[in-house]
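One protein chain omitted, others in place.
Labels A and B are assigned to the chains in the order they are written; within every chain, residues are numbered from 1.
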Amino acid sequence: MSTHSLTKATLRAEGLPRRRAVNRLMELTAWLAAAVAVAILGVVVWSVARRGAGALDLDLLTKPPVPFDFGSTPSGLSNAFAGSLVIVGLATLMALPVGVLVAIYVNEFARPWVRTAVGLALDVLNGIPAIVIGIFVFGLFVTGHGQSGYAAAFALACLMLPLVARSTIEVLALVPGSLREASLGLGVPRWRTTLSIVLPQTVGGIVTGTVLAVARVAGETAPILFTSAIVGPQLHWDPHHALQTVPVAIFELSESPDPSDHARAWAAALVLLLFILCTSLAARRLAARSRAGIVSSR
Amino acid sequence: MNRILAAAVAAAFMVTSCALAVAAPGKQSSTTLTGAGSTFVDPLVQQWVPAVAQAYGYELQYSPIGSGGGVAAVSSRTVDFGASDAPLSRDQFGACKGCVQIPWALSATSVIYNVQGVRNLLHMNGATLAKIFSGAITSWNDPAIRKLNKGVALPDLKIATVHRSDNSGTTFNFTDFLSSASPQWRSKIGTGVAVSWPGGTGSRGSSGVAATVAQTPGAIGYVDVAYALKSRLTYFAMQNRSGKFATPGLKGILAAASSDQKPDGTNALSIVDPPKKYPLAYPISTFTYVIVPLQSQKAPELKKFLFWAVTKGQKAGPRLLFQPIPKPVLVVAEKAIARIHA
Partner (left out) sequence: MEALEPPRLAVRRFRAGDLSLQTVAGAAALAAAFLVCLIAYTIVRDAKPAWSKDGLAFVTRDAWDPVKHVYGAGSFLFGTAVTSLVALALAAPLALGVALFLTELAPRRLRGPVTALVETLAAIPSVVIGLWGILVLGPILRDHVEPALHSTLGFIPLFGPPASTGSSVFTAIVVLTIMILPIVASISRELFLGVPGELKEGALALGTTRWEMVRGVMFPYARGGIAAALILGLGRAVGEAIAVTQVIGSSVGIHWNLFATGDTLASKIAASYQGAEDGAQVASLVYLALILLVFSLVMNVSAQLIVRRVARRQGIGAARA
């Protein structure tokens, strides 16, 4: 665009009113898109909140389900909440150390081509649909041995690993090289440097990544369908058995003809949603704070 | 400070779950019997769960994933027993590697419908039903339906057929009946735990079908009659070979069961669409089977449970429209249970 003198005549000659109109239209469209997105979110969250809150009571967490009952005896989903706690906890225990170790290797020890290869493997793992992971774990651990909480935890760990590894890699990369060099220069061995000097700087980022990964897998249904879904109504904590989980319970209740089942599904969905929201928000606050911490300590 | 707090919370969470998982071996180490399969027999089995716990202290865990799933699960020894309404084929017996099939309950498949203002127990026959599910009849006020229900005001409402999307013994029972009543159905679509349905909506499990029918005006589906009762859904009175319109009650089921009292070599019985001389018979009745490996680590507990199920357990049936299994079949069942060994 050439530099004309900016008089009204020149601008009008270049069709400014039309351009302004188009601009206005586009701005309105963007506002509208944002409004639609907010409305959709509002509707979904409001639905869950309203119906869930109506059905939420302590029974949900303390009483086991009474199947095929149509609401005549008070029932809840205690077995699902217990099972979810155990399975997600086990998955975290499996994924966290491996993820951190992978990140340490990639960041501290690996040659460039190894770095790309492992990075690619992690990205590929991240992109595999959860249901394919479920079939994989079923073929590996369940056929011949039976379903168990361990198999389900392993499946969830496969989903968590790339998230934990990636966020740890990012946070490790933020630690300045000068810190490492100073430590090595003082005679501290490489392994000690990594574990005692570099890693503590990244705890915040690791926790953030783990918490985000937990929030992601807490609601996963597909891999658990094949690994820990043949369950009875009794309350169990032992992961050698198949354990009921909250997302699978919601899935099964959503297809029931019984309105009291629907009510329990909404209530469980509300609890699950609140858990995921709180952990996600806490993780993001932590992320911002820890990143600021590392940047400011440079 | 916040970082340390967060790390502490995360660590506490992990440690708690780990400790709970390791230190708490569930409730008392009572024997757990796991089973999976037929949604048809699920109402009855769920009645058995507290009763068996009380009688023997066994913890019964049953998951209604459909008959096909039950057969697959017991074949891969993922569970201790499977439940199927469809008798096993020779290939399935082979895949199961030494399993025995035992009839342990008897009930009927009701054909449910959802039409406002219309009474329960409308009349229906197999040929018309086959036309409905194959898409030849699409509206409730079709002449064929009106002919069967003279004097009933049927609305001009589109029929929405609902079938099972998973492998289901109830589907086997239902399509067995349709094949028997309609040669076109038999040649084009046939009988199976899952068939190539020409249209309609698929829902998971009997409860899925019941839910879809309950929420859809004009829908027709098929579920074990216990689900129809519990969901308070209306169902058809089905015409049998003698021309009478039979209801899926205990009398109708018992009459149908008398048409085949001799289980074959694999203990299977076929009582679908019984001949004319059983005028009270409800034509979509079926036995349902438990599939057990002949050799099992839990043999003593399984035997106790199964003996109980086919005798005392049958008492819980009539309330849910499960007819206690007839004496000749009971004898065969008990002989088969006795063969299970450790």
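Heads up, the rule we're going with is that a contact is a pair of C-beta atoms (placed from the backbone, for glycine too) under 8 Å apart; a residue touches a chain by one contact, two chains touch by 3 or more.
Source: prediction; values computed, not measured.
S.K.: For the chain that's not shown, point to the residue among A:Leu90, A:Ala130 or A:Val171 touching it.
M.R.: Once the missing chain is taken into account, the touching residue is A:Ala130.
S.K.: When the complex is taken as a whole, what residues of chain A touch the one chain not shown?
M.R.: Residues touching the hidden chain, for chain A, are 1, 6, 11, 19-20, 22-23, 26-27, 29-34, 36-38, 40-41, 44-45, 47-48, 97-98, 101-102, 104-106, 108-110, 114, 117-118, 120-133, 135-136, 138-140, 158, 161, 165, 186-192, 194-195, 215-216, 218-222, 225-226, 229, 247, 250-251, 254-255, 262, 265-266, 269, 272-273, 276-277, 280-281, 284.
S.K.: Tell me where the left-out chain touches chain B, residue by residue.
M.R.: The missing chain touches chain B at positions 65-69, 71-72, 91-92, 95, 158, 160, 162, 165-168, 189-197, 199-204, 212, 215-219.
The rule we apply is simple: only the chains that are shown with their structure count from here on.
S.K.: Using mean CA coordinates as chain centres, what's the gap between chain A and chain B in Å?
M.R.: Taking the average C-alpha coordinate of chain A and of chain B, the gap between them is 38 Å.
S.K.: Over in the complex, which chain A residues touch chain B? Could you list them?
M.R.: Against chain B, chain A makes touches at 67-68, 70, 85-86, 88-90, 92-93, 96, 142-147, 149, 203-204, 207, 210-211, 229-239, 241-242, 255-258, 282, 286, 289-290, 293.
S.K.: In their shared complex, at which residues does chain B touch chain A?
M.R.: Listed in rising order, the residues are 2-4, 6-7, 10, 13-14, 16-18, 20-21, 24-27, 32, 34, 36, 42-43, 46, 49, 59-63, 65, 73, 76-79, 203-205, 207-208, 210-211, 213-214, 226-227, 230-231, 233.
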